[in-house]
Structure formats: C-alpha cells, structure tokens
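I'd like to ask some things about the structure below.
All protein chains but one are shown at their positions in the complex.
Order of writing sets the labels: A, B and C. Residues in every chain begin at 1.
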C-alpha cells in the first residue's frame, strides 16, 4: 500500500498546485481493488504539512487504521467505489467556477469542444438533498444522490457530477486521472460561465460535434495523443 | 508582549501572501486580555518594510506607545474588543469580492456549504453610516454600526461583517484565526458573486444543511479535522 | 530544420508561460516555405516534457517523419499555410476569453485602441461546421471554414479567427509572432468581455480611430517602436 499512499499523496498535492483549494479544503482518494482498501487524505490537515505516511487506509465498511481520521467525506467516496468498479480514484474540491454552478443549481451544458473532449454531454447537477438525507447519514446520501444523478450514464464518460449547493466530485481510473479531470472540470466550468455572460442562450453543441471530439480522445478510434 | 507582537506581525504578513491587500491597505490586531493592551499594525507602512518591532501597543482608551502611529482604524478594533470578550484578533481588508458586496450594500446569502462551514447564516452588510456618524468619531462609530448589525448573533458564529460602501471586518479567537476567516470570507464572497451571475435568485441553503455543515466543524459534535 | 524546430519548440513553450493552455492543450507550428515542410508540436505531449527534438516534420500532404504523431489539428494548419503564402506560423489554443466568445458564437467587435493596434476590424467568429463537415475531414474543414470566414480580408491584418463552439486560431509571419498575436487576442477578448458587462452596446470604434491605431503600428507610415 506504500505505493498507493504515495500516489494519493501526490494527487492531493496537485490540488493546491492547480489552485483548486483553499487551506485544507478538498480531498483525493484511490482504491486498491484487490484488498478493497481505500487510501484517502486525513481530515482537516493543511496541505503544506501533509506527508505520504499521513494518508489514511479505510476499509469498505468505513473503519480506518492509524492515528489520523480520514476525510469527513469518506462515506461519499466509498459509496461511489462500491457502485462503480471501474473507478480507481475520486476527488472532491470547492473549486470556484464548478462550485458556482453547484450553488446556482445548474448543470453545465456542453458549450464547446473543450467540454466535449472530456465529458460526454452535460455535467449534471444533483437535486438538493432532502432534510431526511442531510439529517441522516449525510455523506453516504451525498454519494447516493450522485449515483442517482448519473442514472445510466457511464461514470468514465461523465467523470464529474456537481452536488447542488455544495461542489464537484470527480473521478477517473486512478487518483492522478481523477485530479486531471478536476482541473479540466474547473476550466470547462469557467469557460461555460464566461460564455453565459456573453449570450443568454449559448446553446449546446450538436451530438455529431460531441461525438467527434469525445471519440478523438477516447475509445478504439481515438487519434489524439501518441500511440 | 513580544510574542503577541510577533503573532500580529505574522498575521499581517498573511494579508499580502493571500493577495487580500494592495500596498499598505488592511490591518490586523490582537488583544492581550490580561493587560488589556491591543497590538496593531502601524498606519500606512508598506508590508515589505514591516518588522515585528513596528507593531503598536494601544491601551483601551486609544493611547499608544512608541514612535509609530497605530492603524487609522484603531478605534473600530477597540470598540469590537470591548463589546465582545470572546474576540482575540481582528482584521480589516479591502479584499475585492467582499468589498464589491459592501459597495453594492448587499449581505452575502449562504448559497452553499463552503459558506455554511464557516459562517452561520448570511454575512450581514451594515447600513451606511449617517452624516453625523461620519463627521463625528468615524472609526468608533464604524465599530458601533458593526455591533448593531450583529444584533444578537454570536460574533464567533458570524466571524465577519461587511461595512456598507467600505469593506469587511473579520475576527477570531486570535490574530491567525481572524486572518483565516478573512481569507475564507473573500473566497465565499467570490463564490456567491459567481453564483449570482448564473442565476438571479440562487436561493439560500435550508437551515438543516446550514446546521449540518456548521456543526461538522464547530461545537462538541464536530467531526471535521483531527481530535 | 533544426533551427525551425527550436523556434517552434520555444513558441510552444510560450503558451504555458502566458497561461494560454491547460495540460497538453494547444499547438504551434511554423513552415519552411523553401522545402514546404511544416514543423508542429506532437499530439498530446505535456509541455513540461517537450523537447525541441520532439517537434514533428510534416509534408504538405500530411505525411510526417519520426516516432511522434503530429498535433491532431495538423490538417487545419496545412490548409491555412496552403491558402495564405504570407503566413509563417500558426497557433491554436483554448484560451479562456477567446474561447468564451467562440462558445457564444460572437465575433469580437473593435471596442478600443488595444484591439485596433493589432486587428483591423472585428475578429470574426466562424459559422458552426455542418454535420457533413464534422463527420468528414473535420480538421481540414475547420481550416476551410476559417478561410471562408476571412473572405477577402488579409490574414496579416486580421491575424486571428475564432472557430464557433471551439476556440481561436492565430497566425503571423513566424511562430513567435503567431504566439504574440495569440496573447494579444486573449487580452483583447478579455477587454471586450469586461466591456460588455458594463454596457449592453459598447459600440465599435469609428473607422478613423481604427485606421489611426493600426497604421501607427503597421505599414510604411508606422511610428510606433524603433526604426
């Protein structure tokens, strides 16, 4: 697990490097599918004091080992890993543009090819959690609402959901890819925000342009990048 | 007092580090409750020239020792320390997003959990000062209007007020926490500003979500951070 | 070609230096008119790993030499070089303000002298590509639509076009000038965006002010800069 802890540490440190977080906000996790153990940032520790050995090991039932408590969002991460076996890393931030869409309770439409390169279709915003969901097992219910929002869409085709009144959760096949997607989400959210100030109805791109760009980068006919 | 002067110096230096101030704008103070002495930044001194020994000691009546004059906002700080014994540090900035809300004379609604993590309910904007208040003991009256605006709310549950047409004052149990809250206020003000451009009426979060998040971080049942 | 590869490498490295790109986005090319060979960034390689020797040589027919694949936008660059013999360098980015105009499908009006110093008249936005154009030879058709949008205007008088729902393409007499124009385009797009938030109809500058500023910097009567 030392290697995975190192990876999760490095992925967490990318959050301040890309200016996605303030103080100790945000968290990244990864999962070891063989043992079923999740590695996640400890709760409320400042990034500049974080060390690889501080990463917390958490079992599928939420129990953890070691002296540090895991992120308070641990149950959200676990719910997503349990539902989607294809996920290897998850990240949560309060990055400003994505959070603004969350606070306005709006899904982010696919206004351009930058979006289409990474996200297949709109990036959905969840419904607000009910009082029962908030008063109950809040973090688990947050995961459940994300899952309900994704419906039948593949999480690797839509590697982010924004939680209404809260902020984004992103993911990927490992921790580094999850953070990569969080950086791209913030840039896509910013582009969409900027576009909305120039036009009340920018209009989503047509399906054939969405397909063209997503498939330039993903799948067997991808031709972006090196072989 | 040397230690407190060092703390206040370091807290002041966090203002340019977090890009909350331009040139010599802004000031941080702390109070030694035993002696009743307040330590505050000298007026109009550039941050890059500031030294710990430059911090000014001010008595409850506003008299100060040493060669440097205290911040011109000294009387505002003193009024707040006198009214609220739970305060240990106070900070004033003209940070851009918080100041924009002040210039628009609008309180900042709680649009999301980032806000709710730190501020219990909206961050209130004062009424404008009257001509009598401005022409009279202006800085003292600024403190009085902040106190009136807080009404019966606890200053540690609402650790910031924005003064109409002016800018924010923030506080905490010590100088470092006051600056921490000033950084968070600016980020929360920015998130709210961004949200307002996406939706005319984002709508405040419901009380149960406010309670959930504030109590995750504050009080005896808090479970954010380490024990 | 080693010298041209070095120039193209350096021009590409200016994109992250000027914060015009995220991760591996964007690409710069230059052409050697004598041999007809184009030098362009390899596809999907991170800027921090890029070396001068990684630049890809591409013939007029799109065939390339060496182990690395050229940028996926290669056919767009080739179409522009073929049409406009005066071009020596081309750059494509997803810089945020220019891309916002592209996503809003709006041309950028000449609102001020900053624009007029570099661009003669509005910076046009293309029409969206049709389904046939996207499903067919997409990158070639992107170049064709840019050419159609420029109509009879000189590409060195209008050194940028924004592709609807996509982003900007810029050019110049060499790779460095193309990147210079991409930086200026982003700043001009930002100024125009900011202006539109202050006034619904800022109004374009009159032709005599456009002429005055463009001709201060261009042509035989230019008097900006050193002789």
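Just so we're on the same page, a residue touches a chain if its C-beta (ideal position, glycine included) is under 8 Å from a C-beta of that chain, and two chains touch if they have at least 3 such contacts.
Computed from a prediction, not measured in an experiment: that's the story for all the values here.
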Which displayed chains the hidden chain touches across the whole complex: B, C
Contact partner of the left-out chain, one of C:82, C:114 or C:173: C:114
Option touching the unshown chain, where B:18, B:77, B:115 or B:166 are the choices: B:166
Touch with the omitted chain, as defined above, among C:2, C:132, C:199 or C:221: C:199
Residues of subunit B (touch criterion as defined above) contacting the omitted chain: 22-25, 42-45, 68-69, 72, 94, 96-97, 99-106, 128-129, 131, 134-135, 138, 165-167, 193, 196-197
For subunit C, residues in touch with the removed chain: 111-114, 180, 183-184, 187, 190-192, 194-195, 197-199, 202-203, 205-206, 208-209, 212, 216, 223-227
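FYI, only the chains that are shown with their structure count from here on.
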Farthest-lying chain, centroid of Cα atoms versus that of subunit B: C
Homomeric contact subunit A-subunit C: same or different residue positions, threshold half: different
Central chain of the complex, centres being mean CA coordinates: A
Mean-CA-position distance for subunit C and subunit A (Å): 33
Numbers and ranges of subunit A residues touching at least 2 other chains: 197
